[in-house]
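Before we start, here is the structure in question, set down as structure tokens.
Left out: one protein chain. Kept in place: all the others.
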Amino acid sequence: MSDEPLLRVSALSKFYGSRIGCESVSFDLWPGEVLAVVGESGSGKTTLLNCLSTRLLPSSGTASYRMRDGQFRELYRMSEAERRFLMRTDWGFVHQNPADGLRMTVSAGANVGERLMAVGDRHYGKIRATAVDWLSRVEIDDDRIDDEPRAFSGGMRQRLQIARNLVTGPRLVFMDEPTGGLDVSVQARLLDLLRGLVTDLGLAAIVVTHDLAVARLLSQRMMVMKDGRVVESGLTDRVLDDPRAPYTQLLVSSILQV
Amino acid sequence: MYVAVKGGEAAIANAHALLADRRRGDRSVPALRLDQIVEQLALGVDRVMSEGSLYDRELAALAIVQARGDMIEAIFLVRAYRTTLPRFGYTRAIDTGAMLVERRVSATYKDLPGGQLLGPTFDYTHRLLDPELAAGGDVAEPLQRASEAEAMPRVSAILACEGLIEPDGDMPQDHVPGDITREPLEFPMARDIRLQALSRGDEGFLLALGYSTQRGYARNHPFVGEVRIGEVELELDVPELPFAVPLGSARVTECQMVNQFKGSAKAPPQFTRGYGLVFGQSERKAMAMALCDRALRATEFGEDVVAAAQDEEFVISHSDNVQATGFVEHLKLPHYVDFQAELDLVRRMRAEHDARENAGKAVEKREAAE
Partner (left out) sequence: MTAQPTDIATYNFAYLDEQTKRMIRRAILKGIAIPGYQVPFASREMPMPYGWGTGGVQVTASIIGPDDVLKVIDQGADDTTNAVSIRAFFKKVANVAVTTETAKATIIQTRHRIPEHPLTAGQVLVYQVPIPEPLRFLEPRETETRKMHALEEYGLMHVKLYEDIARHGRIATTYAYPVKIEGRYVMDPSPTPKFDNPKMHRSPALQLFGAGREKRIYALPPFTDVVSLDFEDHPFEVQTFDQPCALCAAENVYLDEVILDDHGGHMFVCSDTDHCEKRREQGHRGHLAPETPPALEKTEPTQ
């Protein structure tokens, strides 16, 4: 842990014409901290995630990231080359649909190895050994290393996507509904795995989800969004056990009654 | 002994002599004259001028004869000649509103200023083969009304009065119109460049893409605002002179497609337009071009790009039939050096594969024996 945050977000807004994507979002994210962003679809949580991961440029506001040298850099002032480099080394992005984050027509091993090769690893044997290691950490048998993800189940694809993102030892991972679209039993196993990895690696993560159970299991802190704005934020247990904003109360009660 | 088939100069010369012979055909049949082609196969000549991007009927006719009637080959001949010609300058933009119109139809109005003029069209002909043409009989003089100086405003101008249609596209003040025959294409491209590429694009390719938009692959709700065919004046600015110098006239076909549009984050509800312009008389090409132009403006209007016709790189990279035919046909050139390399690799891999299989079988046998 450090005495400085990893990411500082200040008054971030994104407008689509006159429509609000998200508005005036501010928060700090600390090393090793998992922040859940919850809300219904259309609440602006995915827009926020895309702005933070620089996949979208915001209309106004700033986000500064503390680089490995300890210096803060303003994300939206970086060149595209720098952003892309950050994206494939120090960051990860786990998509809801694994097909968006994987190369579906190259083998699992190459999917994991790509980031290593992109940063200059040129030893086939070592790349493959690292891929085998990561596949086992996400509970994929090593005899599947040469199979294409097309032949994998949804849960396996998602685990492969996670391995592909974590192989370069990133410090910050963005996750967009990482368990969405999976069966309930598969979800539980994936969440267990994610929680273990996040803890072991000391990862910071921003997880967008509409599922409060995911937030409770993975995150220490959460933000509740509605109509593009943050309506409540705080420690996850506190927000879920003692929701203060009326909207959060509605959200929590509607889930617990199920 | 060493008898690999390799063509020498003699073989090529002989092949070309045979081509010349076949092109001429039976010597007892009179040879085609260029004026016969210009006069009697005029639409073929128009297509060669249009896709060859060179307005010269005689050269187009020559190309058609030389190509034995193969239109893409003829277009190619014209292009390869055109490209060597130095540029003296660029004419002013033509004014199709001032066109000397021979045909003009609008599907969006029953009647309109200037009227509907059918002109020389295949529309409403019954497609019955006409044996009299084979006999070469006389053709009656057509009836033509004495030309009236009635103005024929463009349909887009009529709709624009109400503000219901987007205005003519504006380019930034300092925009210099591109020239795809002088500058390399780069993506994404401005609309002027795209229209140039479409105008010389293959008629069949654009027709198929335009058709695909009608069948639901990026449907754009088109109406033919108007199609007009006729002569337009060409004028050149000469630095030494205070006025533009008339160079003559050219026959063109223009299509203004009017497309319904419900509005998006980027643009208000209004009618939008697709535009087609080609040399000579070719409604099919001009209309297909207009459909494609509108489809390719998807991003401009904030529409989702979901179909081939909306994909600029896809459409423009593959619309040129001279490029397409060259690359498809180059497959018949020798590739044996690369094929040799592949052959060697497959042999090696095959040998390794067989060795593994045999080793596997040997193990199985031993196991079975034990």
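Side notes on the structure shown:
Each chain carries a letter (A and B) given by its place in the written order, and its residues are counted from 1.
Here is the rule we use: a residue touches a chain if its C-beta (ideal position, glycine included) is under 8 Å from a C-beta of that chain, and two chains touch if they have at least 3 such contacts.
Note that this is a predicted model, so its numbers are computed, not measured.
With respect to the full assembly, the chain omitted from this view is in touch with A, B. Which of A:G21, A:P58, A:G109 or A:G228 touches the hidden chain is settled by the complete complex: it is A:G109. Between the chain not shown and the residues B:A135, B:C161, B:V337 or B:A368, the one that touches is B:V337. Considering the whole complex, the residue from B:R57, B:R79 or B:R294 that touches the absent chain is B:R79.
As for the chain not pictured, it touches chain A at residues 80-81, 84, 88, 103, 106-107, 109-110, 113-115, 117-119, 122-125, 127-128, 145-146. Residues touching the missing chain, restricted to chain B, are 1-2, 4, 6-9, 11-12, 58-59, 62, 76, 79-87, 180-188, 313, 317, 322-323, 325-330, 333-338, 340-345, 349, 352 (touch as defined at the top).
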